[in-house]
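Only one protein chain is missing; all other protein chains are in place.
This part shows chain A:
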Amino acid sequence: MADLALRDLVKTYDKTQVLHGINLDVQDGEFVVFVGPSGCGKSTTLRLIAGLEEVTSGGIEIGGRVVNNLEPKHRNIAMVFQNYAIYPHMTVRKNIGFGLRSSSAPRAEKDKRIREVAELLGMTDLLDRKPDQLSGGQRQRVAIGRAMVRDPAVFLFDEPLSNLDAQLRTQMRLEIKKLHQRVGSTIIFVTHDQVEAMTMADRIVIMKDGHIQQVGTPSEVYHTPANTFVAQFIGAPAMNMLPGQAVENGAILLKTGDLVKADLPVGTGRQVTLGVRPEDLTDAAAEPFLEGQVALREPLGHETLIYVTTEMGEFIAKADGRRPPEVGATVRLGAEQENLHIFDAETGSALA
């Protein structure tokens, strides 16, 4: 086990720079999730850490040792691939044992280690099967087993759940998290799914276009997003964004002429974006600031999402699950002051 540090990490393919100086410190035993849209550089970062790609500039430290020029096998890492990369012609036992091929340990000890891992993953009775006799979830477990058997300092997961169906994904998410609690190794997990990121991570790294947008606990990135990108990327459905202008007393004047009470720390006249999550925007607010017609309803049982058409466009709000407003009805929406997110309209950075 070890901590991991990325120092001004830059990666360039030919003339295209895909990572623009990534800095990150990962504590020993931490579960860190890299999340972002495709092409944001999260997988590239992982492959740089693994040693599958060469670093253009900057440094990678694992356990305090710079590993830039070390072969993957000398970095003391293990990786689980999106397509599992388990060998179809080998049994589960051989697949898991493949990670020990280069180890000089005696055979009996290797066998013992394989059995331990199989037991931990609950697949002792599958050891003599071939991959084509396994379900998707079981294959996934074999891939994890092969990574675990070497007892690496850092586990790297490259979108390992993308090939599973929704139900299995939820289940494997839990299993991986439980595994982390039991084994306690450092884990770097790459995904494009913000739900996976939120549910599994100790800390989330949100990336876009080769830059880190925000690093923080799931609660931090959800409740205090650093900018509009993070605000809209984390949480589903995405945060509503309302353009406005700062006026006296820290309030915001929306384009519709409605006034929203807030504690803006900036001077009057500044263009701002008001962010409100759909679950915070309700038709039962004490001081509503937005009026519109219900265009569509999405009943979710405990609540109903309503799509409301206003002068400023369409916004999503939450309504009562039992008695939602009818389609076409006029509703007045508002939110608690503490649930308002205010961003600079130009830079997108959070103001309050």
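In the analysis below, a residue touches a chain if its C-beta (ideal position, glycine included) is under 8 Å from a C-beta of that chain, and two chains touch if they have at least 3 such contacts; residues count from 1.
Assume contacts and distances are computed from a predicted model.
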Q: Identify the UniProt protein name of the omitted chain, choosing among "N-Acetyl-D-glucosamine ABC transport system, permease protein 1", "NADH-quinone oxidoreductase subunit J", "Na+/H+ antiporter subunit D" or "Phage shock protein C (PspC) family protein".
A: "N-Acetyl-D-glucosamine ABC transport system, permease protein 1"
Q: Among A:Val55, A:Ile77, A:Leu134 or A:Ile306, choose the residue that contacts the chain missing from this document, as touch is defined above.
A: A:Ile77
Q: Identify the residue among A:Thr16, A:Ser38 or A:Ser102 that touches the chain left out of the display.
A: A:Ser102
Q. Which residue among A:Val35, A:Ala50 or A:Ala262 touches the omitted chain?
A. A:Ala50
Q | chain A residues touching the omitted chain (full complex) | A | 50-52, 71-74, 77-79, 81-83, 85, 87-90, 98-99, 101-102, 146, 150
